[in-house]
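A single protein chain has been omitted from the complex, and every remaining protein chain is retained in its original position.
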Amino acid sequence: MSHLKSRYHQVRQRSEKLCEPLTIEDYLPQPADFGSPPKWNLAHVSWFFEELVLKPYQKGYKPFNDDFGFLFNSYYNTLGDRTLRTSRGDLTRPGVDEVYRYRRYVDEKMDELLSGELTDEEKDTIILGLNHEQQHQELMITDMKYMFSLNPLHPVYEKSFNLLAGKNKESGWVDIKEGVYEIGHTGDGFCYDNELGRHKTYLHDAQISKALVTNGEFLEFIEAGGYENFKYWLDEGWSWVSANGVKHPLYWKNLDGSWHQFTLAGLKKLDPDAILGHINFYEADAFARWKGMRLPTEFEWEAAADKFDWGERWEWTNSAYLPYPGFTTVEGPAGEYNGKFMVNQMVLRGASVATSEGHARKTYRNFFHPPLQWQYSGVRLARSI
Amino acid sequence: MSHLKSRYHQVRQRSEKLCEPLTIEDYLPQPADFGSPPKWNLAHVSWFFEELVLKPYQKGYKPFNDDFGFLFNSYYNTLGDRTLRTSRGDLTRPGVDEVYRYRRYVDEKMDELLSGELTDEEKDTIILGLNHEQQHQELMITDMKYMFSLNPLHPVYEKSFNLLAGKNKESGWVDIKEGVYEIGHTGDGFCYDNELGRHKTYLHDAQISKALVTNGEFLEFIEAGGYENFKYWLDEGWSWVSANGVKHPLYWKNLDGSWHQFTLAGLKKLDPDAILGHINFYEADAFARWKGMRLPTEFEWEAAADKFDWGERWEWTNSAYLPYPGFTTVEGPAGEYNGKFMVNQMVLRGASVATSEGHARKTYRNFFHPPLQWQYSGVRLARSI
Amino acid sequence: MSHLKSRYHQVRQRSEKLCEPLTIEDYLPQPADFGSPPKWNLAHVSWFFEELVLKPYQKGYKPFNDDFGFLFNSYYNTLGDRTLRTSRGDLTRPGVDEVYRYRRYVDEKMDELLSGELTDEEKDTIILGLNHEQQHQELMITDMKYMFSLNPLHPVYEKSFNLLAGKNKESGWVDIKEGVYEIGHTGDGFCYDNELGRHKTYLHDAQISKALVTNGEFLEFIEAGGYENFKYWLDEGWSWVSANGVKHPLYWKNLDGSWHQFTLAGLKKLDPDAILGHINFYEADAFARWKGMRLPTEFEWEAAADKFDWGERWEWTNSAYLPYPGFTTVEGPAGEYNGKFMVNQMVLRGASVATSEGHARKTYRNFFHPPLQWQYSGVRLARSI
Partner (left out) sequence: MSHLKSRYHQVRQRSEKLCEPLTIEDYLPQPADFGSPPKWNLAHVSWFFEELVLKPYQKGYKPFNDDFGFLFNSYYNTLGDRTLRTSRGDLTRPGVDEVYRYRRYVDEKMDELLSGELTDEEKDTIILGLNHEQQHQELMITDMKYMFSLNPLHPVYEKSFNLLAGKNKESGWVDIKEGVYEIGHTGDGFCYDNELGRHKTYLHDAQISKALVTNGEFLEFIEAGGYENFKYWLDEGWSWVSANGVKHPLYWKNLDGSWHQFTLAGLKKLDPDAILGHINFYEADAFARWKGMRLPTEFEWEAAADKFDWGERWEWTNSAYLPYPGFTTVEGPAGEYNGKFMVNQMVLRGASVATSEGHARKTYRNFFHPPLQWQYSGVRLARSI
């Protein structure tokens, strides 16, 4: 079996493995418009292979169901109409079984394709599809966590599925020396278009922490009145805190004076030494100000990434999500993958405990809107010197 | 088996019968805040027996699950906190199986209670619970229809479940003679507290139509520009039409010049001779004005109800939902059943094809907010003479 | 000078008299969409004479400014497009001076018309215009009060303009005996179309209070936790209280433990013996329930109105605003005056200290939406016996 075919199987199986602890009911809800139901996620990643690989490259391919092109499109205007992003949780048909049949059908056809000769373009698109599915695997985890967290019964997804971050293995600071650095992806491996255009950037003297911020450190911020003092917050952040009466991170709960956090393994006592997560940009930025420091830029992060541990938490940077010099998009749906989101979002670097194996690299640029908290996102401090 | 026990079984079975065509997925969504998921409805009606019958009257009753008191409360403030009305579709646990186990448990305990001696108060509360469940049966039908209607695949609930109204059997007018009439429930049978307080009202000469308005008649209104001319509409109705760009009733679809309507049996060609349904108060009122007539009051309706056929469509009246003279509410949760909704709603009289058997009577007062269309609601014309 | 002409002058002058304490700035703002700026009110009542009297009845009438037909239309769809109801406060041109010139122009032309022979239709429309202007005089007072109340400086409109209600002159109860009563306007005097159709109604034994509820009585409700206990509130009322965190009536302020109320004569200590005002329907209804009583219907009120004092506060009834039997509207703009608002509003009876002289009568039907508090609205209790 070719490497690509075996990787295809591995990635596809991982999506289904993630759904094993689910009841049929769990597959359906979409409790917030930033998330999607597991059923939709499972179908949408298959739709991606159907639309971008099988339809263009498999001769005489017959779609599993003509309506699915419409039902499981996420945001690709190129590929026609789509259902409203916010009503995915209301579509009970096709059911979960049918979605699995859809996956089987796509897998079978993909197997045929993968057994033959593939052009480079075909291979690249398949690899894009696998990376796309891995991204959705991570979203499935975070969306399920969010959905379960709303249930007053605190359901357990899987007792042994421990996505609590561990402790920092190192402390101290990495020095970044003033000078010109090369940024962006290089080499043969897969990357997204937004990482391309390896280019030079000029950095100034700075330091970046080897350790990520822990729960205990953030607790100090709370106890010092951090959520009540405007001066640590960006103006938008302060509005967010005030309008929502925020007093602590998402998933934290104070029960009879003792801090807990909701996890996919159930409600757990908060471990002060463990790495902090589910922080939005405003909270990350406010914490850094309170410490008299700042968030690193994505360029500082990438330049120093070989000198510290990363991979437990996506790390907010103080860089806006913008194109690299010379950034271009391809024609067609793949061109809608990244470029059209390059406004009003902030870059996160690293990866998280929810990231699929083989999906992390130091040039990876993740991005979310500043108020969003439902990712496994944390804080690494930096300071100019 | 006592009559009450056998009625209990019959009503309870009907709720589950209605769910037979559903997939597990169908039990979950709540696509609009005026509706509820089937799973929630099934559990809530059992909760009603648990809270209002078993807990107070069954010695040593142990609740099936202490959390359900909170999860399945609808709007009874007397009975403590409850989940947000709008997030019922996000709660996947307890699952459908567990809800059926809950029903089995409640049924078993109710069976024990029903096998013993019952006080009149106990009987009355059980009968209230059965009527409550019948109301929710009707809501389940209308909520399921609404949910399926949003699916671009037009799912079929049940091919043979034909809730299309038939044709009028009569035409012409019933005369209502000026004078004093008695209004409100009388006799030994069950009724809600809002029907009580039989009292006199004074009516003036008027006529009320023997027939309900048909699809074809409403089509004439559409074709005459009824939705485009402010002068037929109440000010609020005109705002509703303008803000939502309404051009036809809910569930009507014009496909290539031919009118269809979505039904629980699938998408069907519109039958112009069949009785119109799914009309809100604004539409009913505008249609009547366009005809140079008006809607009847609920008192006219009740006074003449023996002289025309009714029961296919809930019929909008021009009466606001207000207390009858001397209306009082009982202490405790049953007192929250009706009285607290007596503002900003309009009364509907009659019953519909979705109403459970034995649940209709001519003094029944149904009530909804003027913009709501998802009930099997129709129009009967009246005129002063 | 004819009686009508002299009445015309008197009414028109009263509008301007009311604006004497205003600065130019005060004429402009529209702080809530239920109110209108004084400048707009002054112009709109003149527009009414221009559109409904001068244009149709004055041969060769040349409008003061062709754009005003558009700018100062309130809600008459018959008369063409109009500016958005909510943006009246943004239109600085025409200015206050120009609006007074407009009034002068209209007055001059009306004088000419009033000096000639008038048909009955012409007279009736002019009288309608005068009543219309009187209605807007009352709105001007309540809108100005609302606008000033938002200013943290507590501006004084006019020190001697005392609209605080006095004390009740009577106490005890009026008996209403069961039987048929005649309701609706009779006689030659002016009335609105919604009062017409004198008709019979059947009332049941009841009592209605001779006194209106006082500030002190309402304070007892507050101190008894009335705003914190759902059981006194209609469901919608409880949502209103909860969503807005309401703890006391509009315009009440507790300063260092002492209750004050904002008035057009400045911030005043609350007089517990004075009659309560600025209560919305939900508050009126909740207070009555707390007392174990209810609000009267508009029919009870009218039947008993000769036996108690009224006129200080518009009094909420428990009657929805609906047409009387045989109600019809005239063709044209005057037909839009009342009828199209007959849904989702409650009737108030009586009059208030802000009502213009000669504008009150016992058949008068005022109506507002249940949440509105900015009128001089109070509570008279009733009870069935």
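For this structure, a couple of remarks:
Letters are used for the chains, namely A, B and C, taken in the order the chains are written, and counting of residues starts over at 1 for each.
Assume contacts are C-beta pairs under 8 Å (C-beta built on N, C-alpha and C of every residue); 3 or more make two chains touch, one makes a residue touch a chain.
Note that this is a predicted model, so its numbers are computed, not measured.
Here is the thing to keep in mind: the chain we left out touches A, C in the whole complex.
Screening A:Tyr100, A:Phe190, A:Trp252 or A:Phe341 against the full complex identifies A:Phe341 as the residue touching the chain left out.
For the chain left out of this panel, the touching residue among A:Pro21, A:Gly216 or A:Pro323 is A:Pro323. The hidden chain makes contact, of the residues A:Lys17, A:Lys167 or A:His199, with A:His199.
For the options A:Tyr192, A:Trp233 or A:Phe287, the residue in contact with the chain missing from this view is A:Trp233. Of C:Glu16, C:Asp33, C:Asp90 or C:Asp124, it is C:Asp90 that touches the chain left out of the display. Only one of the listed residues, C:Phe70, C:Tyr100, C:Phe161 or C:Phe190, touches the absent chain: C:Phe70.
By the touch criterion stated above, the residues of chain C touching the omitted chain are 23-29, 31, 39, 67, 70-71, 83, 87, 89-96, 147, 150-153, 155. For chain A, the residues touching the chain absent from view are 75, 77-78, 180, 199-204, 206, 230-231, 233-238, 281-282, 285, 294, 318-320, 322-323, 325-326, 340-344, 346, 370, 384.
Just so we're on the same page, only the chains that are shown with their structure count from here on.
With centres taken as mean CA coordinates, the chain nearest to the overall protein centre is B.
Remark: chain A and chain C have CA centroids separated by 57 Å (rounded to whole angstrom). A separation of 45 Å divides the Cα centre of chain A from that of chain B. Look at where the CA atoms of chain B average out and do the same for chain C: the two points lie 36 Å apart. Looking at chain B, no residue sits in touch with two or more other chains.
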